[in-house]
Each structure stands twice: as C-alpha cells, then as structure tokens.
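Missing here is one protein chain; the remaining ones are kept as they sit in the complex.
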Amino acid sequence: MSNVSVYHETEAHAAHHPSAAERSDNLKFATWLYLASEVVIFAVLIATYVVFRLHNPEVVAQFHEGIQEWPGIWLVSINTFLLLSSSWAMVMGLRQIQLGNRQGLIRWISLTALLGTIFVILQYVEYTELSHKGITLYYNQDSTFTDYGMRFYAPTAFHGFHVIVGVLWALYVVFNARRGRYTATNYAGVEVFGLYWHFVDVVWIVLFTLIYLV
Amino acid sequence: MADTNQTPLEDRPGSPTTDQPLDPPEQTEAPPVVEGFAAARESLAAAIEEAAPAAHEDQHAGPTHYVGNTTVLFGRVIPLPVYTVVFIALGILTLFELALAEVFPRGGLTIPIMLLASLTKAALVVWFYMHLNSDSRVFALTLLIPVVMVLLATGFLMIVPIGY
Amino acid sequence: MASISVPVGGVPTQAAPRPRLRASDFLRWSVDHKIIGVQYMVTSFVFFLVGGTLAMLIRWELLTPNLDLVQTGSQYNSLFSVHGLVMIFLWIIPMFAGFGNYLVPLMLGAKDMAFPWLNAFAFWLIPPAGILMLGSMLVGAPEAGWTQYPPLSTLFSGDGQTLAALAVHLLGISSILGAINFIVTIKNMRPAGMSYWQMPLFVWAILATSIIVVMATPFLAGGLTLLILDRIAGTTFFDANRGGDVLLWQNVFWFYSHPAVYIMVLPGMGVLSDVLTTHSRKPIFGYKMVALSSLAIALVGFTVWAHHMFTSLQPALRIPFMITSMIIAVPTGIKIFSWLGTIWGGKIRFTSAMLFSLGFLSMFVIGGITGVMLAMIPFNLHVHDTYFVVSHLHFVLFGGSVFAIYSGIYHWFPKITGRMLNERLGRWHFVLTYLGFFFTFFPMHFIGMLGMPRRVAVYLPEFQGLNTIASISSFVLGLSTFLLVINVIISLRNGRIAGANPWRSLTLEWATTSPPPATNFIGDPVMFPDPYGYGMPEAAAYLESIDRQFGAPARPPVTDKPAPGVTVVESGD
Partner (left out) sequence: MNSTKVGPRTVVTLIIVGVLLIVGGFLISQATPLIFPVEASAEARQIDQLFRIALLIGGAIFLLVQGLLAYSVWRFRARAGDLSDGPNIHGNTTLEIVWTAIPAVIVVVLTVLSYSVWTSIQSVKPDEQAVEVQGARFNWAFTYSTPDPRDSSKTLSFKSTELHTYIGRPVRLEMRTQDVIHSFWVPAMRIKQDVIPGRVTEYRFTPVEAAGETYPARYPIQCAELCGAEHGNMIAWVVVHQTEDDYTAWFNQEVDKVLNPPADPVVRGEGILASQVYPCHTCHVLNTETLQWAGNVGPALNGVGDRAAGPRSTATGLSAADYLYQSIHEPNAYLAPGFGPLMPQLNIPECETRSIVAYLCTLTSSGQPACTVELPPECGAGAPPEATPEATAEGTPESSFDPSAPPSGEGASNPTPEATAPAADVTAEATAAP
C-alpha cells in the first residue's frame, strides 16, 4: 500500500505544467485544425459566389466594368497590398521575438494591426460606394445587381469580420509583449496569431482574384 | 489459422485467467503473479525507452531557420531574406494579375492564369509565412484534406445545372 | 445467469481515498475534464428526457388518424422538428462528447485534455443553445423539420426557426471546439510508450469522429449562416423566385449531416468495442480492422451525402452516390462481424452493459440492412421520406447510438461515481428498452412501405392499426428510461462500492481509483501494453496489482450471484 501513502502529496503538486515546447505544439496543431474548419466555412460562402459566377457571367462582367469606373478596383488593390504588407510585418515581428528582440516584435505587430485597421476602413468606404450603386446585401429589386450583392458581401464581409478579430488579436499580442510574456524560446502565442493572420491573408488573396479580377 | 484459434479455451489446461479471485492478503506474496506483473512492467519500460526519443523529436527547439538574412533551403544555408523576398514576389504577382485583368484584353487563358497566380500566392504564404516548410507534416495534412474536400464539393455544385 | 463475476478477496475495499465531490461542483465553471464530462452527460440526459417527452407527444398524436392532441399541423410540425434537433444536437452528440471528455484523457493516461479552458468553454455553449432551442417552440413554430429545407424554413416557418438555427449554430461551434481538443489530445498527450495501435478503440472512434466534426460541421455553419441571413437580412440565397437555389441548401446540409450520422454512431461503436471485449473476457477480434474501419467510414462518409436527395437531385447525378453509399456498408459489416468474432468463444458475462451492447448488435444490423436497401435508388424512390426512413434512422440512432450510450453508462458509471449500478434494475431496463424499441420502430417499416409519409399529423385510416402498436410500444420505451433514472439515483447513494476496476478491464481508465483523483493518476500510470490482452498471464497479474493499489470492488450480495468459491468448471465436450 505504499502507493496510497503518496497519494495526497502527489495530488497537491501535480497540477499539469506542460513544457513550452509541448504547449507550442498543442497550440499550433489546434490552430491548424481550427483553420481547417475555417477553410470549409469560407468554401461554402465562396462556392455560392462561384456557382453564381458560372451561371450569371453577364452580371459579374457588369460588376467588373462598374468597378473600373468607380474608384473600386484601385481601392481594392490598395487594400490587397495593405493586407500583403501586414502579413509580411507579421512574420518580421515573429522573427524579432525569435531573435529575442521584444521591442522589434511590438513595433512590427503594431504595424500589422495598423495595416489591418486601414484595410477595414477602406473596405467600409468601398461598401458604402457599392451600396450607392445598388449592390446591397438584401435582394434589390430596383437594381440590375438584384441578387449579386448578397453573394458578394457574404464572403467579403465574413472575411472583413475575420480581419477585425485579427486586429483585436494583434492588439492582445502587443499587450502581452509589453508585459514581457514572450521570449526567444516562448513565442507560441505570437506564432499562433501569425497562423491566423496569414490564413486571413490567404483567403483575401483568393477572394481578390475570384471576385474582383476573374 | 493460428494455433490459439483452434483450441476451445475451456479445454486448455491451466488456461491463464484474469478473473481468478485475489488471494487473501496473507498469501499476496504468491510468486507467479508478481513475476508476471514484473514482466509486464519490464516490457513497458522497454517500450517507453524505445518510443521516448521519437515522441519529442519534432518539438519546437529555439529559433527557426529564418534568422537574420539567411535561410535554410533544402538543407543548405543561403544568404536570402526569405520573408522579404516572398513579400516582393507576392506584390509582383498581384500587379501581374491586375495587369491581366484591367490593362490587357481578356483572352481564353486569362482566367486560368490569374487563378494560377492567386494559387501561387496562397501557396507562398502558406509555405513560407505559415512555416509549413519546416513544421510537422501533420499540419500540412490538416490543411490539405479540407482543401481537397471543398474543391471536390464546389466542383460538384458547379456541375449541377440550375433548373434542370 | 452469472451476473457480475467480480472477484472478491481480502483486499480492503476502501484502500485508496476517493475524492469527495459535491453536487455544487458540477454546477459551476470547472476546467477538470472529469467534471466537464459529467456536466456534458447530465445536461444532455436532461435534454434526452425533453426530447423523449416530445416523442411521446408525437406518438400520442399518431394514435388516431386525425388531429386530436395538437390543435394545428404547425404545432405538430414544431413537435417533431424540435424532437429531432434536440435528440441529435443536444442529446447524442453532446452525450458522446461527455463520454469522450471523461474517458479520453483517462484512457491515454493524461492528466487532462490538451486545452482545459477551451473544453469548459465548449461545454458552456450548450446550455444557452438548449434554452434557445426550446424557446424556439414558444416564439413561433419552427416547422421545417430538423433538415430545415428552404423555402419552407426561410419563407414560411415561424420566428422560432431563426432561434433554432442559431442554437444549432452555437452547438456546431461547441462541437468543433471539442473536436479540436480531442484531436490534439489524442495526437500529443499519449504517454510515451503508447502507440496509436495501443489506444483503446473508443479513443480511435473519438479520433475518427473528431476528424469528421472538424471537417464537416463548418459546412453546416456556412449553410446556417446563409439560412439565417435569408431569414433576417433579406438575402435570397434559397429563394428560387429571386435568384436563389433551394438545392444549394440540401447539398450543403447533407454534406454536413450525412457525416453527422457517423458523428453520432462511431463513438457508440467505440463503446461497444470496449464493452464487448471486457465482458466477454476476450480480445477484440481484428483490432486494426476495427480501428481502420472507423477511419474508412469517416472518409467514405464524406462522399455519400446526396443519397438523401435521390428524389430531388438531377437524375443523372444520382448513380455515383448509390455506389458510394453501398461501399460504406462494407466497413460497417467488418465491424459487426468483428464484434461477433469477439464474443465467439469468449466467456460472456451478462451484465447490463453487455446486454445493451448485444442489443446494439442485434438492432443495428437491422438498421444496416435497411440502410443498404435505402441506397438502392429504385427502392429509395418508394420509401424516401416515409416511415420506412423514420424506422431506419431510429434503428441506427436509437438501436445504435442510444443502446451504446446506455451500455456506456452501465460500464463506466462505477468509474465515474465509485459505485455500481443495480444490475437487477439494469436488466429490467434492458428488457423493456429492447422490446419497447423493437415494437415501436419495427412496424414503422411496414407503415412506410404501405404508403404513409413521415412528418404527417393526419394519415389515411388504414395505417391506424400499426401506428397504435408503435405508439403503445413507444410509451413502454419512454417509461423504461425512468428505470435508468431511478437506478442512478438509488445507486449514487446505496450502490455497491465499485473499487478501481470492477469489470477487470485492461484499459488505462481503470488503473486508478474510482472516481479518479483530480490529477487522474497517482504518479505515472502503468499501462498494460495490450489494451485487450484478455487471457494473457500478465493480464491477471496486472489486474491484481490494480486491485491492490486502488481498491477492490465490494463483495456482491449473495443473492446476486452464486457464492464465491463455488466453481463450476465447464466440462467442455
């Protein structure tokens, strides 16, 4: 019965503290699984667009002509570059913390958050512009884009929502970094945010081509 | 058929059992069971030793390959600031797409080329920025399976005619 | 009938102290996977009773061919819609999530899940979702069935439909988070020395299930987002008169919901694999085939969705789905025969857990056979959306999943509470459930084939006879549930002390006290290399050492089994 006697002391100090490496691996794997499910949600929204694009090419062509006249396409292109840059800023920040440079991390991630914020603002400007042109989320009987709007807004706005979440998350990372929570060996929190942010970027890369160009 | 399959259990003399009543406490030193347990423990210990190095091998250890302005590609250290290079490549590809879509007239291959360009961009981000090049292959699989699945599903939706 | 052949000896039964948990510990936020597991189970059982009550009302209404219990068809529609939604999303799926939560870390020798906080969060999404779901009946009938086909669900159904859709959305998020947690736990938290091929089959089943959840549930989330937008934001994704397409929903929905059938039945199959081996004292027959068939079912399950649409899909596209639906019968068949191979030649103990597992085998086969029949397009054209389908799905989901849940409850209740359930009550529970179930649902095959569609409150008078049989049996089935409730209440206080390992099982969750301490194991758990190594000499020693360290079961009352020491050795031939 000797095991029984150690029972209480074992229980007392046995709160599970996984190593940083274990935690990092768990977190990263969980994030990838989460992203896998995000892939599917986005796919549903994108598929509704793609199927529509296939069956109503004339409406989409009209949209493309339209955004050449309005500031649309250039606004969106700027937005695309903003998001690409923010992804770059993200990895540069990750490299800084891997090198142990906390100030570098804070600077780069703040830049990421800033670029993301501008993206959201510009997207809002674009939406305002488009809704004036009759592209609305609801079925718009008075516009030639009757049922185009919903298929356009569903994926892009869902993406925009992800950018907003990403910006908040970036601010949280910056907050943590200022509190000194990340070190050169313990930066899983930054890396996981990076995975999410790059994923949002990848979705935009696909959306930009599919919706605005093709 | 293996031998053990053939003999009905109840016919086997001395068939080992897990349901034999425990001996009363004064007989707990009965050697055969303890030996059996010791054997189990030993084989367990051996198994642990065998598996232990592998179990923690692919764990994260310190900075990755992207330190400073060098990177490791295919096992070699190259003086290449890969993050920035990828960023520039992304920009160029985007400009290329824009040019195809807005400047040049649309031809038969424009759309496939643009899709290909966007796929390349996505792959660059996933491969370098999301570290699939150095991380566990399981992560790559985690991404790949749903992507393939949704491509198939979308493909299916695309072949269904509207209003058949 | 030798009920429980638990060994008794002179080992003190209360050797290891058992943690004392109060009821209030289960009512508040906790990140302990065991508490969360119990929270899942109790919550979902409450919803089972709610869903069961709805089912009783449905059967009561169907006693006669006319409207009598309910005032309008809409009320009846909301009864079965909420019945389906509750049973699927608030009973079976969270119940198995509860089993998984309690058992997976224990079976892997881990101290907790990989993300305890996330685990608790996933659970606490369920009660609000359940309230939304039940509230949906009050604000306006959600009358589009659990499948929520538009345009009925978008343009015609009451406001409750929006709430129900939101509830399902929340539950989907909850199960995705839970599944991510399971996959990470199973991949990363196995003890050194346990390979994938040494995991208990229940863990395999949870792994396969979680993969399905992560890949399939987002389809539902995406579809529901569009559905909710259609209802509240004026979009017309599913309105054919305004540029939408109603089949889009059916495709997206079934792309989730067919795999969801396996979400609901695979963990049950895992439970069965563990219970059958333990109580027939024989290793699982063909471990790798059983484990891999789970993955095969998960994989092929993604390619069969449109067999739910044989009457709506374009005719030319139906054939491939017939083929894949047929293929999926093969891994299911492997499982059934492997289980038969497991009990063949064993020493079967007719415990309540075992009885329910055997009941699963016997009932699930019927669901499997009708499943193959339903995959045949010409026959499907006749019975699609009839009571034949109702019968088929209940044979799979009640005869399968719920029997497995009951079996799991009898099997693991001693581990969770430290006390045995009453076996005599358990046997009565089984007999009433088995007979009540069979005579409720078997006649429905005939009702359907003779021409009664499903989801109708009024029907042609010629079906009344069979419907009456089904309804009366269903009341027996409903009452049988209370035997379990009574059993649990009695046994919590007065049940026999279970000891660490009352069934003398070799999987890791038994190698600790019942209930396990907060950290699950005292020191590092000692794993038996083969989780199903019954009949090995080392196994006997291992089991004995568990009893010594963590406490043996109390001696059963003399009336419950023959006196210990009286050994009737079977003489063979």
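A, B and C label the chains in the order they appear, each numbered from 1.
Criterion: a residue touches a chain if its C-beta (ideal position, glycine included) is under 8 Å from a C-beta of that chain, and two chains touch if they have at least 3 such contacts.
Here the structure is a predicted model, which means the values were calculated and not measured.
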*Just one of C:Leu138, C:Ile232, C:Ile369 or C:Val485 touches the chain that is missing; which is it?*
C:Ile369
*Identified contact with the non-displayed chain, of C:Gly37, C:Pro94, C:Gly109 or C:Pro151*: C:Pro151
_If the hidden chain were put back, which residues of chain C would touch it?_
1-2, 5, 7, 72-74, 77, 143-145, 149, 151-152, 155-156, 239-241, 244-247, 280-289, 311-312, 314-316, 318-319, 322-323, 326-327, 329-330, 333-334, 336-338, 340-341, 343-350, 358, 361-362, 365-366, 369-370, 372-373, 376-379, 381-382, 384-386, 445-446, 449-460, 532-536, 539, 561-562, 566-570
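Here is the rule we go by: only the chains that are shown with their structure count from here on.
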_So, comparing each chain's Cα centre against the centre of all protein Cα atoms, which one is closest?_
C
_Need the CA-centroid distance for the pair chain A / chain C, whole Å please._
36
_With centres defined as the mean C-alpha position, give me the chain B-chain C separation in Å._
29
*chain B: which residues touch two or more other chains?*
138, 145-146, 149, 153, 157, 162
*For chain A, residues contacting two or more additional chains*: 22, 25, 29, 33, 36-37, 39-40, 43, 51
*Which residues of chain A touch chain B in their complex?*
20-22, 24-25, 28-29, 32-33, 35-37, 39-40, 43, 46-47, 50-51, 54-55, 64, 68, 73, 77, 80-81, 84-85, 87-88, 90-92, 95, 98-99, 184-185, 188, 191, 194-195, 198-199, 201-202, 205-206, 208-210, 212-214
*Along chain A, where are the residues that touch chain C in the complex?*
1, 3-4, 6-8, 10-11, 14-16, 22, 25-26, 29-30, 33-34, 36-45, 48, 51, 137-139, 146-147, 150-151, 154, 158
_Residue ranges of chain B in contact with chain C within the complex_ = 8-11, 15-26, 28, 32-37, 39-41, 43-44, 47-48, 50-52, 55, 138, 145-146, 149, 153, 156-157, 159-162, 164
